[in-house]
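One chain of protein is taken out of this complex; the other chains stay put.
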Amino acid sequence: MFPARTWRENPQRYRLEAQKCSKCSSVYFPPRKVAPGTLDGSCLEPYTLPNDGTIYTFTRINVPPNQFKDAAPYVVGIVELTDGTKIMCQIADTDGMELEIGQKVKLEFRRVQTDGEHGVLAYGYKAVPAIPGVTTV
Amino acid sequence: MVGIVGYGAKIPRHRIKVEEIAKTWGADAPSYKKGLQLSEKSVPGPDVDTITLSVEAAKYALKRAGISGSEIGSVYVGSESHPYAVKPSGTVLAEAIGAVKDCHCADFEFACKAGSEAMFVCLGLAQSGYVKYGLAVGGDTSQGAPGDALEYSAAAGSAAFIMATDKDKILAEILHTHSYMSDTPDFWRREHEHYPQHGGRFTGEPAYFAHVMGATKAILDKSGMKPSDFQYAVFHQPNGKFPMRVGKMLGFKKEQIETGWLVPVLGNTYSGASPLGLTAILDVAKPGDMIMMCSYGSGAGSDSFIWKVTDRIKEVQNLCPKTRTQLDEHKVYVDYGTYAKFRKKILKNK
Partner (left out) sequence: MREVAIIGVGMGKWGEIWNDSLRDIYVEAAVLALKDAGIDKVDSMYVGSMTPGLFVGQEHLGSLLADYLGIKNLPCTRVESACASGGVALKSAFLEVASGYSDLVIAGGVEKMTDCSGDDATYALATAADQEYEVFHGATFPGLYAMMARRHMFEYGTTREQLAYVAVKNHKNGAKNPKAQYPFEVTLEGVMSSVMVADPLRILDCSPITDGAACVVLADLETAKRICKKPIVKILGFGHATDTIALHARESLTRLDATIVAAERAYKMAGKKPSDIDFAEVHDCFTIAEIIVSEDLGFFEKGKGGPAVEAGETQIGGKIPINTSGGLKSKGHPVGATGIAQAIEIVSQLRGEAGDRQVKGAKVGLAQNMGGSGGSCTVHIMEVV
């Protein structure tokens, strides 16, 4: 993995930086150059995604691609954040057997990919099942 | 006035019991449990490292400080398990919390003392006025060679502290510090080695005990205080036995040490060990409480701190998950095979 490719995505992956349209309030993640249907990006304002949400759907991957060989089995899902934005990410700290659609999760900072033994480490968000009664940040 | 304005702890959910490790190596679990006074330890998942633990701990610290990442002027991460040999952990942390780009950033290493070093430096920078808010993190995903005594204790966790002179925000004021060191090779890891080596019983009396006693006695002299003046004390905790014994030798009682004594169910979090103990104390401390803290890093040295808790502590304790909650609840136990997989102890073709 050439470092520029993952480095460029740091604001999104590290800090959930997204955009919100000042006209229609649509949220775009990752950020775009133009708002759909307008050919114009001037209405897109910086916006940070919330850290909490619920599981919209998920799967447990038994047959992984090469770069996730050591991680299988692992759970990937789509999380619907509290503002309604949906993002895809891994759901960590679970074997996936007890998960349900609608279950509360929070996003945590995790190592997402490692480029072999020698390459760069790519960090980003993963969802973890929310612990009842524990405040999230 | 300078001190802590925000703190946070992060402990991974996975645990392994001493029995599970002992079974693998044909070792006697009861004697390890008795000898180390430790029954289980935290295990970092495959996607958890010093950086990720530090980011989560730092987010909690920011929340308790009530500031944004962009207000942080210095970021220091102390660890002996930095994921890169060359390339800072601190830059990832700083980016992740938004403490970019006008910020001083460095990684520290001094065996298990790297976290308290970061705290020491941030206190100095805040007091001097060089930075408004300094973020200090101590954390490790500790290494212990398979089958070695260290494997029973080497654990994972991070603690983060934000230091400042902001009177309205200080939740624990620093009254005194003292640092004490000598060249004592009791525990080391050479470059390119996976696991540290140690001098067995040499790690005790001339190393841990000499330096923790040295730093603590000196700070007591400096402050004119005595052990009974403190509500709490936390000493570096490589196992359950050492901190209790050194406390007793110094004249502290079990009741003063117990709150920050996490090692029996956490294990040794190396650079995170005494800092995490301090977070557990701050979680329950009352205004006016006095806290003695002394770290220890092999090689060797100790930093001691005397903290005085302020009224603000009550406002922040419940803002984030407490250390003891993370330690005692929602644990996921793993077997040795899973642990070996998580910790990349299984040999595979490249």
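We just call them A and B in the order they show up, numbering each chain from 1.
Criterion: a residue touches a chain if its C-beta (ideal position, glycine included) is under 8 Å from a C-beta of that chain, and two chains touch if they have at least 3 such contacts.
Keep in mind the model is a prediction, meaning the values are calculated, not measured.
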{"item": "Missing chain: touched chains present in the view", "value": "A"}
{"item": "Sole contact to the chain not displayed, among A:21, A:43 or A:78", "value": "A:78"}
{"item": "Touching residues on subunit A - with respect to the absent chain", "value": "5, 9, 30, 56-69, 71, 74, 76-78, 86-90, 96, 101, 112-113, 122, 124, 126"}
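Methods note: only the chains that are shown with their structure count from here on.
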{"item": "Rounded Å distance, subunit A centre to subunit B centre (Cα mean)", "value": "29"}
{"item": "Subunit B-facing residues of subunit A, complex", "value": "10, 14-15, 70-71, 90, 92-93, 108-112, 116-117, 121, 123, 126, 131, 134-135, 137"}
{"item": "Of subunit B, residues touching subunit A in the complex", "value": "13-14, 45-49, 51-52, 55-56, 59-60, 62-63, 83-84, 92, 95-96, 98, 318-321, 325, 329-330, 332, 341, 344, 348, 350"}
